[in-house]
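Taking it in order: structure first as structure tokens, then the write-up.
All protein chains but one are shown at their positions in the complex.
What follows is chain A.
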Amino acid sequence: MSLNILEISYLIASLTFILGLKMLSNPDSARKGNLIAAAGMLIAIIATITLYQDFDSEKLVNYGLIFLGLIIGTVIGTIMAKRVQMTSMPQMVSFFNGMGGACAALIAIIEFQHHQHSTVTGFDGELLVMLLGLLIGSVSFSGSIIAYGKLEGKIQDKVLPMNQVINMVMLGAIVVLIVYQMVSGSDPLLFYALLAIALVYGILFVMPIGGADMPVVISLLNSFTGMAAAFGGFLYGNKAMLTGGILVGSAGTILTILMCKAMNRSLTNVLLGAFGGAAAGGAKSASGDQTVREINISDTAVLLSYSQSVVIVPGYGLAVAQAQHICHELEKLLEEKGVEVNYAIHPVAGRMPGHMNVLLAEADVPYERMQEMEEINSKFANTDVVVVIGANDVVNPAAKNDPSSPIYGMPILEVDQAKNVIILKRGMAAGYAGIENELFFYPKTRMLFGDAKATLQKLTAEVKEV
């Protein structure tokens, strides 16, 4: 009886996951979708605790520990998620993803202990599922934590000499360890060797990948954790874990591919060809020592106030400076003066696709003002001023006309079509791809150096005066 109720609860949970994911892909229903999936998760957790086995008074300690874990996890998780700045969302997602991976790996470790006592002859499917769960969970855990550290700025990009070779060797060792155990039976020593290699592999896998490609990696690791969860579900024949895990595994993979497409690169290219390596060298020297032209705040204010149409291109610099609110203020002010203001959103601007939309939405920028790349690119020719705030690679014309550039072929916002371009930037440092931007040296381009927030504040005050 109670077992049937448990199965039905898992069925309901599975349905809410599917429904929730579906609703999440539509702006109008997204929030409800998230809540529905959360409700399904609650049902699955409560049903497991109460119905999985008939209550056993000997296991009071276990129940206590379960509730303690749930409570501590809930409190810490809620605090972290509530406190995090909108700019730090990507690394937060990465961190939570790593926790899920760790959970899957820990489950595999305990199940392996139990499995030691069983004697299976012939093909041991259970062991294979365990080994794969351990492997993918640990890679996802260590990789996500490195991705988190890199986005927080706590870990620098580092490429070991022959990093790719080392990774290949480790991957080979992993395959050997799994195959060997499948053929000759499980061995605790080899099991923990696999765990260690998987953890190191996760670190080395993410380490050489540049900041600009981090979203793709996080999305990939996200689908890894989904797979690890599905392996756990397979182990227990648990349908809720299976549906949730597989759904995320396959949906996450598709999402990863969509992100790569937005950058016009293949997944292998992202994972193997780290930006900023030898390839960037050639493009760098091409611009030589040309000089940039600066513009001051009051001239900018005049230029903007007397324009017909202005397009703002936000980038990661806007996010770092937390300048989205003041940016919206400037936009409203210009609107009052009869200037048409729009935002051009590059699909991979910021650290995650959709990152800029989330940020601008936080500052109450209306939906219709945020225009996607294809839409806005045709309008640049009729735009008087483009203001680029903390964006670099997504407006780099080298992507169109320099085949030697590492970002060649990536679709960009064609801001060089506009009559004037103003670039708000802290200094002349290159973008995440580590390459020079010839746009800065164009005759129609003016540089406005300084922190995005401080500059926009001064600019807004100045525009009020005009």
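Just so it is clear, a residue touches a chain if its C-beta (ideal position, glycine included) is under 8 Å from a C-beta of that chain, and two chains touch if they have at least 3 such contacts; residues count from 1.
The criterion applied here is as follows: contacts and distances are computed from a predicted model.
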Identity of the absent chain, which is to be given by its UniProt protein name, from "Thioredoxin domain-containing protein", "Membrane integrity-associated transporter subunit PqiC", "FeS assembly protein SufD" or "proton-translocating NAD(P)(+) transhydrogenase": "proton-translocating NAD(P)(+) transhydrogenase"
Which residue of A:Asn62, A:Gln308 or A:Asn382 touches the chain not shown here: A:Asn62
Full-complex contact with the absent chain, from A:Val159, A:Ala262 or A:Val320: A:Ala262
Of A:Gly143, A:Pro208, A:Gly226 or A:Gly317, the one touching the omitted chain in the full complex: A:Gly226
Residues of chain A in contact with the chain not shown: 13, 17-18, 20-22, 24-27, 30-31, 33-35, 37-38, 41, 44-45, 48-49, 52-53, 58-62, 65-66, 68-70, 72-74, 76-78, 80-82, 84, 86, 89-90, 92-93, 95-97, 99-100, 102-104, 106-107, 109-111, 113-114, 122-123, 125, 218-219, 222-223, 225-226, 228-230, 232-252, 254-255, 258-259, 262, 345, 347, 352-355, 357-358, 361-362, 364-368, 370, 372
